[in-house]
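Here the structure comes first, spelled out in structure tokens, and everything after it is commentary.
Excluded from the complex is one protein chain; the other protein chains are retained at their positions.
Let's look at chain A:
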Amino acid sequence: MEKEFHHHPSRMPDNSAMKQQKLPAHQLHFSARVVLTIFFATGVFCFCMGVILILSAQSIQEIEINYTYICENCAKLRENAFNFDQKCTCSVPFYLQENMEGDVYMYYKLYGFYQNHYRYVLSRSNNQLVGKDIMDVEDCAPFKVSQNKTPIAPCGAIANSMFNDTIILSYTLKSSVHIQVPMLKTELTWWTDKYVKFQNPSLINLSDRFVGTEKPPYWQAPIYELDTSDPGNNGFLNDDFIVWMRTAAFPTFKKLYRRLYRVQYFMDGLPAGNYSFNISYNFPVTRIKGEKSVVLSTLTWSGGSSLFLGLAYTVTGAFLWLASFALMAIHMTMKKKKLSYRR
């Protein structure tokens, strides 16, 4: 049957590879061998990784002292906010059984403090903290302005609730000879925090640059008096302040407080012996049903003493191994069935 000759051009689609679904391609087929190899290899990898991580975590020494209720009278004092100007100190002795070798870090750890609450996280002014505009307090509700309507610097709920306990570690050299363990309060923060994200309005005459602003309501001293001895650690650049402003992701968190200064008796770390913490107790955690403690810890390449990653890897590795054997068994039985079925 002859077709009529069309006068208009053919409306057939292009014969290109794309339009005719004929693109050159590789069809992926996972044969049994490939799948089983993958399972087996991944299992071995995970298991080894897990063992390495566990071993490295075990080599860390850590000691934690929960002092919320040890300093009972202080805790009770702080439950009443009107006692804010009364100082309260407390001494917590403890015994270190083994030497802590290497770098030792001191942390304060809080329980039940929700730094990850939605409204809390939003309540800060990054413009102010980077030194651009010290009067910008827009996002800082509810701590934008003080009672006489002057803007607060630094504004916001995060800055306002800064941790203000002072913890001093002292070592009992001999009976009745106590020396204060030398600690460093610099290099506690991320490099980008200290040098990019937080900047003072100007280093010279800091107190003048903060004229027209007020300190946050819960603070004892204004921001430019946080560390008058070191201008690099004063104002917004104060390490403790920056560490606190880095909001934690979970209600239980620890933040770096001090690092061991390895001099004199502490060249190789903390020797074993009697120690005590002298704490000036300011932060009222009992009101929020939280707790606080001090942690001393050494570190390795894989981070802290958390066993989670190591255990998880080991368990996954073992499980994958078992799964690969199970799959192999299933595959063999199915193959036999198919062969007999074909016959």
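Criterion: contacts are C-beta pairs under 8 Å (C-beta built on N, C-alpha and C of every residue); 3 or more make two chains touch, one makes a residue touch a chain; residues count from 1.
We take it that contacts and distances are computed from a predicted model.
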{"item": "Chain not displayed: protein name in its UniProt record (\"glutathione transferase\", \"AP complex subunit sigma\", \"P-type ATPase C-terminal domain-containing protein\" or \"Tax1-binding protein 3\")", "value": "\"P-type ATPase C-terminal domain-containing protein\""}
{"item": "Omitted-chain contact residue, chosen from A:25, A:81, A:177 or A:263", "value": "A:25"}
{"item": "Touch list for chain A against the chain that is not drawn", "value": "1, 21, 23-30, 32, 35, 38-39, 42, 46, 49, 53, 103, 105, 114-119, 121, 125-127, 129-130, 132, 139, 188-190, 192-193, 196-197, 243, 246-256, 259, 297, 299-306, 308-309, 312-313, 316, 320, 323, 327, 330-331, 334, 338, 342"}
